[in-house]
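Missing here is one protein chain; the remaining ones are kept as they sit in the complex.
Residue numbering begins at 1 within each chain, and the chains themselves are lettered A, B and C in the order written.
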Amino acid sequence: MIRVLVQTDAFDLGGEMARLSHISDSVGGISVFMGQVRGQGDGLESLTLEHYPGMTEKVLIGLAEEATARFSLLGCTVIHRVGTMRVGEPIVFVGTASGHRAEALQATAFLIDRLKTGAPFWKCERFTDGRTTWVEAREADDDAAALWD
Amino acid sequence: MIRVLVQTDAFDLGGEMARLSHISDSVGGISVFMGQVRGQGDGLESLTLEHYPGMTEKVLIGLAEEATARFSLLGCTVIHRVGTMRVGEPIVFVGTASGHRAEALQATAFLIDRLKTGAPFWKCERFTDGRTTWVEAREADDDAAALWD
Amino acid sequence: MASVTILYFASLREQLGRERETAAVAAEGESVTSLLSALRAQDSALNALFERTPRIRVAINQALASFQDTVRPGDELAFFPPMTGG
Partner (left out) sequence: MASVTILYFASLREQLGRERETAAVAAEGESVTSLLSALRAQDSALNALFERTPRIRVAINQALASFQDTVRPGDELAFFPPMTGG
């Protein structure tokens, strides 16, 4: 069961986990990753997430389908927020349900590594002094994504 | 910030995730694993979890401290239920918070792998026909735990 | 006239000051590189942007593509910097 959402609103963590938990009696493990705006002690105030409507959903559904097949998932949820989020606010939720723990844990790592560099999102940082800068892609993220090739 | 609970009650997934999320502005990633009673199509009705009061808490706190040091965690929560749980009910919650995603994801896998074979819990299965059997330890679980040595 | 829609995202959009335009394309299709050369020859701001920006990515019809791939009339072409989601 694949659930992909791109939205401006925050998500309901408990509700999303409960949804994965109740997919079927065969679910034995649920793994979740949530990314949020990290304060870096440098006056970061907020992030604005831009995306490519249409392509974003296609890429995320494709990744969820790939993860489901590769890791025998019973459920796979990807929710990515767009718009402006302040320090401490959630950005992304990845949740997977499987019969045994290893599959869910690996699938969650796969999904977050791959969507970082493969889904059309771009982060613009805004600082308390009014300055804005586009976040540079990190080579380490490309490396992490490539480990799943 | 380490939080270890051994309890008969179910836990509040959303509340536990929110607690990890709000530990500090430096939290960038939160990883959670939840294990629940898996129906296996063989008439399993419930699991009863027995533990060694006192030792259980010591072992779990030790694992949480080890994970916190090894993966530079900002937060680490381990909640394990004891008593009787029916198919579909949650058994264990492991949650970690860190600055970057890799540490949280790895720490969660470490904790669940290690507590399976290192914390004094024992599962007794009860089937719909009234039969009960103690779950046998799996060699695969010992192997998974040993990978972190 | 045969045309394609071109979208720009993130820093490219911001620096160009536009997010969308329409461009002429050969009726039988042509490579992204060929189309882009024509566009850059007509637009010095676009030319300067592509010159100073490394690692620009291209998508055709909402799927990642390469600059050697063929763009056909009616396609949706998009240029953007490396992605930074998650």
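Note that a residue touches a chain if its C-beta (ideal position, glycine included) is under 8 Å from a C-beta of that chain, and two chains touch if they have at least 3 such contacts.
Every value quoted in this text rests on a predicted model; they were computed, and no experiment measured them.
Peer 1: Would you list the chains present here that the left-out chain is in contact with?
Peer 2: Its contacts among the visible chains are B.
Peer 1: In the full complex, which residues of subunit B touch the absent chain?
Peer 2: Missing-chain contacts on subunit B: residues 35, 49-52, 54-55, 58, 80, 91-92, 112, 115-124, 134-138, 141.
Here, only the chains that are shown with their structure count from here on.
Peer 1: On a C-alpha centroid basis, what's the spacing between subunit A and subunit C, in Å?
Peer 2: Taking the average C-alpha coordinate of subunit A and of subunit C, the gap between them is 27 Å.
Peer 1: I'd like the Å distance between the centres of subunit A and subunit B, where a centre is the mean of that chain's Cα atoms.
Peer 2: Chain centres of subunit A and subunit B, defined by C-alpha means, are spaced 23 Å apart.
Peer 1: Can you compute the centre-to-centre distance for subunit B and subunit C, using the mean CA position of each chain? Integer Å is fine.
Peer 2: 49
Peer 1: Give the residues of subunit A touching no fewer than two other chains, as numbers and ranges.
Peer 2: In subunit A, the residues touching two or more other chains are 35, 112.
Peer 1: Hey, what residues on subunit C touch two or more of the other chains?
Peer 2: Each of 86 in subunit C touches at least two other chains.
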